[in-house]
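Only one protein chain is missing from this complex, and each of the others stays in its spot.
As written, the chain order gives the labels A and B, with residue 1 at the start of each chain.
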């Protein structure tokens, strides 16, 4: 049975993509209906797969001797991320019914969204590193195609290309890892490596570990590759919610968490992971404090929260990081979708031209505030519990200075959250335009996420057991929900963090009176606006790639005769070396 | 002896198919090659495959060729290749010689016969994935035929292309 749900989880979205693409651009309503039907069905299949996660079932698809079997493993980590991908995916599709109403070329949009959902589910469910690389690239391709969905807008196209090139860096790392693994173990199945890291020589393992970190950083927009995510905000907002907040950017964190048992023993690896996470969290939080574009603020906060997760993996808190991933997917998808409702209504993304929208959009305000409170880490909301667990993991035999900085970032988070909420929904209106509240389909998508932001922390116990029982190599130590709650409430560190958050919250609320302090920090703000110089580095990488590709055009004359000539030359070299080298 | 005659026939037909200036004649020589390959398959002890090759390769594909050539019209003007003739000859001869050096010695050693299931079991049982992919391929083929038959006004992309071309 689990096999059926597994196939449906990956297959249904892809089938849907094919059907929508073939049905073509005829009837808008029909296209919406098809997309919703297929994505919801995939979501249901993934939820039905969830109970099988504990059993750690393995399915192999024999594919011949070259690539090894295509193996899918139904374990806790996989089913949980697949469920997030398909459920948030179907909510984003439902939201799109209102958001993309009247847009042209809907089949292209929905086909790529569904193709992405299936690819993401496959990425987390496979245990074949080579297959993982294929899925990884599928998600990157869909991300590019959807960022550049409005392909007559040069900014959207540039953002898409940038995202594509930077995430390719990660893809290359993953491919190299798959080849190394194959060279040393004779198969692409990474469970062998997780159970016994000593199977690889220490030097090779270190290369793979740090390569994996680079791959994860590129995919999850972590330091120093963090600049592609804000530029990716040119995508339609449901896409930002789905791909650039709830799912694809988590792939990097997933990769680190998945391979934690293999690389934890590599000297310096854990410290490097923690520092990358901390720098991303800190720098992105500072940038979020001065950004004025609503979606960019959310993008920076995504980078910052992903930084928390990466830091947690480095600190040894794999459960905490995955728990925060769950919370973050829910509340950040909520924030993005609510922001989408605002943008759809106001017609701008500039927060300086919003303000006072709360009166006319009560539902949107309510859910946005819920998401904001969860983001800031206010008690009861899901973000609070998971963030506290991460900070606690940071205290556990890890450098104290990193912990102090992370607590500081938690305060900054509260600051920019309050700033964002008050600029959008409170204060004086800066727009003459008549605004309307979210549409019905939007509400259908927003409400489950709002309820989730309030309640998903109750799943801490079952979720922990799901992970612990199906990931023997990780040696996770988990407790029931009640024990987790008790642990968080009784720890003194929680109150320290809460105090910092409260200070951040108050300064955010009273930030007008602190304008003098703000002016003193003007230099920091200017540096932050330029992404502390990393924007230039990333732009350099993108430019260099494009120049290289331009230069290599000479080798592609587009003439069949010469193409065959090149193929034949390669074949002759191969044959000659075989003939000389003895068969 | 029959093998040798067939071999010579196959190669002559293939060379003629390439050398012939008229497309329709070329297609007919190809049909001849295909028929002789089918005969060779029969002689090698694969009569089922031989029959399929005869009907599909020599029959169906030839019909398709004639059909396509009718649609496009003969373009008799023989254009000179983009690659110089001697270079092409040298490269292909080199390939033949290298392949011959590698393959011919040692080909005569027949391996031990492995007891294996019947053809239909191998095809439907052991190679399910391939059969499935073949179905996908056939689907592509159907789309291809639709493309073959579709009229000029079919897609907007075509028009933009033709504007570019002119």
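Quick note on the criterion: a residue touches a chain if its C-beta (ideal position, glycine included) is under 8 Å from a C-beta of that chain, and two chains touch if they have at least 3 such contacts.
The working rule: contacts and distances are computed from a predicted model.
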Omitted chain, identified by the protein name its UniProt record gives, among "Peptide/nickel transport system ATP-binding protein", "Carrier domain-containing protein", "NADH-quinone oxidoreductase subunit K" or "Sugar ABC transporter permease": "NADH-quinone oxidoreductase subunit K"
Touch partners, limited to displayed chains, of the chain removed from view: A, B
Contact footprint on chain B, counting only the chain that is left out: 3-4, 7, 10-11, 14-15, 17-18, 23, 26-27, 30, 33-34, 37, 40-41, 44-46, 48-49, 52-53, 56-57, 60-61, 64-65, 67-69, 71-73, 75, 79-83, 85, 87-89, 91-93, 95-96, 99-100, 103-104, 107-114, 116-119, 121-123, 126-127, 130, 134, 137-138, 140-141, 143-145, 147-148, 150, 152, 158, 161-162, 164-166
Contact set of chain A toward the excluded chain (per top definition): 553, 556-561, 564-565, 568
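Rule of thumb we're sticking to: only the chains that are shown with their structure count from here on.
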Centre-of-Cα separation between chain B and chain A, whole angstrom: 47
Residues on chain B engaged by chain A in the complex (per definition of touch): 81-83, 91-92, 94-95, 98-99, 101-102, 129
Residues on chain A engaged by chain B in the complex (per definition of touch): 61-63, 559, 561-562, 565, 568-569, 571-572, 575-576, 578-579, 583
